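In this view, the complex is presented without one of its protein chains, the others remaining in place.
For reference, chains read A, B and C in written order, and residue numbers begin at 1 within each chain.
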Amino acid sequence: MKILNDPIYGFITIRYPIILNLIDHPYFQRLNRIKQLGLSYLVYPGAHHTRFHHAIGAMHLMQNAIDVLKLKEIEISEEEELGALIAILLHDIGHGPFSHALEHTLVKGVSHEDISILLMNKLNEEFEGKLDLSIEIFRNNYKKKFLHQLVSSQLDMDRLDYLKRDSFYSGVSEGVVSSDRIINMLNVHNDELVIEEKGIYSIEKFIVARRLMYWQVYLHKTVLAAENLLVRILKRAKYLAENGVELHASPVLKKFLYNNYSKADFDTNEVLEAFTQLDDTDLYSAIKTWAKHEDFTLSKISNALINRDLPKIIIQKEPFEETRINGLTKLVKETYSISDEEVNYIVFDSAITNNAYNAKEDVINIKYKNGDILNITDASDNFNIQSLTEPVKKYFVCYPKEFRGKW
Amino acid sequence: MKILNDPIYGFITIRYPIILNLIDHPYFQRLNRIKQLGLSYLVYPGAHHTRFHHAIGAMHLMQNAIDVLKLKEIEISEEEELGALIAILLHDIGHGPFSHALEHTLVKGVSHEDISILLMNKLNEEFEGKLDLSIEIFRNNYKKKFLHQLVSSQLDMDRLDYLKRDSFYSGVSEGVVSSDRIINMLNVHNDELVIEEKGIYSIEKFIVARRLMYWQVYLHKTVLAAENLLVRILKRAKYLAENGVELHASPVLKKFLYNNYSKADFDTNEVLEAFTQLDDTDLYSAIKTWAKHEDFTLSKISNALINRDLPKIIIQKEPFEETRINGLTKLVKETYSISDEEVNYIVFDSAITNNAYNAKEDVINIKYKNGDILNITDASDNFNIQSLTEPVKKYFVCYPKEFRGKW
Amino acid sequence: MKILNDPIYGFITIRYPIILNLIDHPYFQRLNRIKQLGLSYLVYPGAHHTRFHHAIGAMHLMQNAIDVLKLKEIEISEEEELGALIAILLHDIGHGPFSHALEHTLVKGVSHEDISILLMNKLNEEFEGKLDLSIEIFRNNYKKKFLHQLVSSQLDMDRLDYLKRDSFYSGVSEGVVSSDRIINMLNVHNDELVIEEKGIYSIEKFIVARRLMYWQVYLHKTVLAAENLLVRILKRAKYLAENGVELHASPVLKKFLYNNYSKADFDTNEVLEAFTQLDDTDLYSAIKTWAKHEDFTLSKISNALINRDLPKIIIQKEPFEETRINGLTKLVKETYSISDEEVNYIVFDSAITNNAYNAKEDVINIKYKNGDILNITDASDNFNIQSLTEPVKKYFVCYPKEFRGKW
Partner (left out) sequence: MKILNDPIYGFITIRYPIILNLIDHPYFQRLNRIKQLGLSYLVYPGAHHTRFHHAIGAMHLMQNAIDVLKLKEIEISEEEELGALIAILLHDIGHGPFSHALEHTLVKGVSHEDISILLMNKLNEEFEGKLDLSIEIFRNNYKKKFLHQLVSSQLDMDRLDYLKRDSFYSGVSEGVVSSDRIINMLNVHNDELVIEEKGIYSIEKFIVARRLMYWQVYLHKTVLAAENLLVRILKRAKYLAENGVELHASPVLKKFLYNNYSKADFDTNEVLEAFTQLDDTDLYSAIKTWAKHEDFTLSKISNALINRDLPKIIIQKEPFEETRINGLTKLVKETYSISDEEVNYIVFDSAITNNAYNAKEDVINIKYKNGDILNITDASDNFNIQSLTEPVKKYFVCYPKEFRGKW
């Protein structure tokens, strides 16, 4: 029995030795060097929590959920319990640094989910098949479907922990979800996770809190500007690398800058191992040197990120008029005397959607005392959840602050 | 008026534009990449908070303290208020990554306090003398002595914030100090900070909480092992560098590895600027590559840190017998076939002291309703604070885990 | 400057001597003996907080709100500040014990708002006119309309405090509203309170939290059963009193049992003074003796309340069929051998509505950066607030537990 301190849950007790061994593994330890929220700390200075901590927190909630279900006489064997604990512990093991940005630049075509599976399989070999059940649960191949739902669904332990953790560390106290109450309301019906009737208002509140977190934190406009800037930095660096320009970077980062790996390449040990040695610190350390690079564009945008001299961002519900954007682009291009190609790293527009909840594909079911099961959107007597859960699309444009008010 | 979210205080309101400008300065922004507690996250996975956040938190407490003192009709002009706010905001500006380790290796003979003064002077130039008063307060040259005490003394805002913040993020909830109550009990008497009589039990509790934080967090034995390991890594790297061995590192880190700078060198712009570009990420990124270096010693200890395969540490109140340590050292040396010189990076012993409070040099004074002033050690009617505040020395030895039980 | 401890806000600082004098007044001190949530502690055992504490908490929020508005350069003189503080401090001064139950039985036709005005006027006399401005603000006769809105509107300090306080003490942590953030988002536009654009999600969350508190706490079915039982106890006692039956009660409670006072009677000093001496303890102390009264009905329902042997309650969205209720009533009547008149104290049905928000009469306005003002129901881009705010009516019936499953 090992006890970890957690500012959110107080203590996290680890009951199984294999879990300690997995946590000690270099694949898992590296998550200590990958922030859960990427660049959000630029707006919320407390948000430096890591994927390491989130994975352990989600596992703690899984333990609580299993304890509650067992008290409610849902049958879960010790093997299944351990399987579910490991599945949630490793659900994010394939994340690299700034995953979203990386997937658009250095590891195109390879999702973190793909890599999670690859790493789980490798760990399973090392642990001599002891992860078989976990992998089945993770991939939803196990007969007890509700165990997978605890790992991945509208109300999985992943979401409960990250919403709570992200709101805790960012200080956006209104995003706090009552994971305790939701877990206490869990039950299983026809092999599916359901929420007991008394929990209906907590679910409503959970959905509202999630929406709030999306607009206030995950899609906060300054964070959006920073993340899009990072994508451009990596794109520019890769472009220069492909053109034979010398860039300072750690050996593993260089590997991904100067080569293009496909998903097939990740099946080789070499590329996968390299990937597991990459973390936030390689990127920061490199970008700081790029801020002094002779390439004007790379230097300009690297500087902007490192010294938090972020682009101005405008967000609106309608697309921007093309002619207006063109005018801005032209102005910036001429001011800086840069090429058409280069200006696109400095002025850019795009769109975002808050895909918080997809009511069509995945549902939250409420179980009534009389045995009825209703989807939350039908169960909620006067709450138009449908409207809350419809994705909202917004458009934005970013450009250097000095052009504010000049176009 | 700008508002920042803080998980600890809720909101931090910034009332003066110059403070925003200082926060935006690259010197200050880099503190975002320097963890307040260095390697403590290896034991307390929540402890990733930064010096950036601490500095802003301490400034927030300063604002509160000044508001309280003004309500108690202590005269503080707006200029003095701003001076004190800036002094506390910048009090740690000279910290580098893992300051303690660095001061023993790469920047020998130059303390972070020295560098703070250098950087404040440079900022003062940039801000055209607007930091004059702050620097006077910081260096205790200003006539109102209590303003300096708010920045640096037994009960300064620095300590109040870091004890609270470190206990909050580490999850060691018992270290929490009631900064609110202590600040409410502050007063000024003969130009010195005092605590009002009603606050005496809070001060006792503060002293106990601080002691608890020392032994439970700052001097936690696993953290101690990790920090001492880091010192050996940097020493080994510097040794190799001095002997012409090639090491991967970012350009600024290389500068400090391959050169020996004195305090005088820091007076030149070039070295100081280089220092301000160094942060935690350079060290991590480099150490990860060193874990694969051909030098057995460097590779071994770098690996141990990166993959959290930390040395075994034994702590005791008496010094270790020399013959016993020698036996262990010999065993390790022979097992690894390394030299006398090399083994010292792998087996090492030392001592620590918790210098939490030095009753002789610096005191906490209690002010009674009848006007009497008493030192807390005399004021506390039955509490032997003296004993609490006497430094305790402990001895430790570190060595690779595989030798546990073998010497 | 006087400081009060508050578990919710930490410290409450009182800056004005007249406020201390008002708090010390017997009219205000009696609120210490009147619970804010009446009988809710029967479900939520922590909910013993008083109207005294709520009034002081609301005043604290008022102070915060005024501080924020002043920082935003809304003009508020010291006189107006004090006026608003007193207005909110005294807004509930007219509450008696279990106001809702009392207004249906012992003080019919006299609302607590009426009595608040009467008591404020009396206090104004005692304090020699110093409450003039407070009374103007309270009655919305003062020119700066937004000051009244801070006392009474959709987002007044009353509501912010009671939602927060009730959820805190009941332990329904999901009802917690972020009063801090909402207050920070307040502004004034055309003499009306508005919320700044950034606060829109907090307002949505506030509305959902409020709805949750209604159904989970204020209209919790067990609380509903208890409160309706109390109404019947008082009705029965009054009926017996009117028929000359002797009842134990404190002198002031007797006054209200054995007399029928109209609103006009309250204008006399004697009745008003008697009212200000009535509190929760008179009712409990009397009902305990009534539990042993020879009248079967009074004794039965008094016992049920005192020993928490509460009626079974059924709630549904449609009205109950009359014949079914009649059957139940007949069964109970015959079992207990009681009259038609008596059975109505023991079996009763009624309806409730959650009047949380009346979008037609009162609105929450959002102020956009570009100066636009939009009602929250229009401002919220995809949130059907309309549906959240429509009143919901539910029907219930109560009867002794022993008849469960027998009708």
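The rule we apply is simple: a contact is a pair of C-beta atoms (placed from the backbone, for glycine too) under 8 Å apart; a residue touches a chain by one contact, two chains touch by 3 or more.
Keep in mind that this is a model prediction, so the values were computed, not measured.
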Considering the whole complex, which of C:Asn307, C:Asn326, C:Ser339 or C:Thr353 touches the chain not shown?
C:Asn307
Among A:Glu103, A:Glu136, A:Asp180 or A:Asp295, choose the residue that contacts the chain missing from this document, as touch is defined above.
A:Asp180
Using the touch definition from the top, which of B:Asn124, B:Ser178, B:Thr222 or B:Asn307 touches the missing chain?
B:Ser178
Give me the chain C residues in contact with the hidden chain, please.
4-8, 10, 24, 26, 29, 32-33, 35, 41-42, 44-46, 48-50, 52-53, 56, 168-173, 248, 250-252, 277, 279-282, 284-286, 288-289, 306-309
Name, in rising order, the residues on chain B that touch the hidden chain in the full complex.
173-174, 178, 181, 201-202, 204-205, 208-209, 211-212, 215-216, 317, 381-384, 387-388, 390, 392
Absent-chain interface as seen on chain A, which is shown
1, 3, 10-11, 13, 15, 71-72, 180-181, 184
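Definition applied: only the chains that are shown with their structure count from here on.
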Of all chains, the one whose CA centroid lies most distant from that of chain A is C
Going by C-alpha centres, which chain would you call the most central?
A
When the C-alpha atoms of chain B and chain C are each averaged to a single point, how far apart are the two points in Å?
51
Multi-chain contacts in chain C: which residues touch at least two other chains?
181
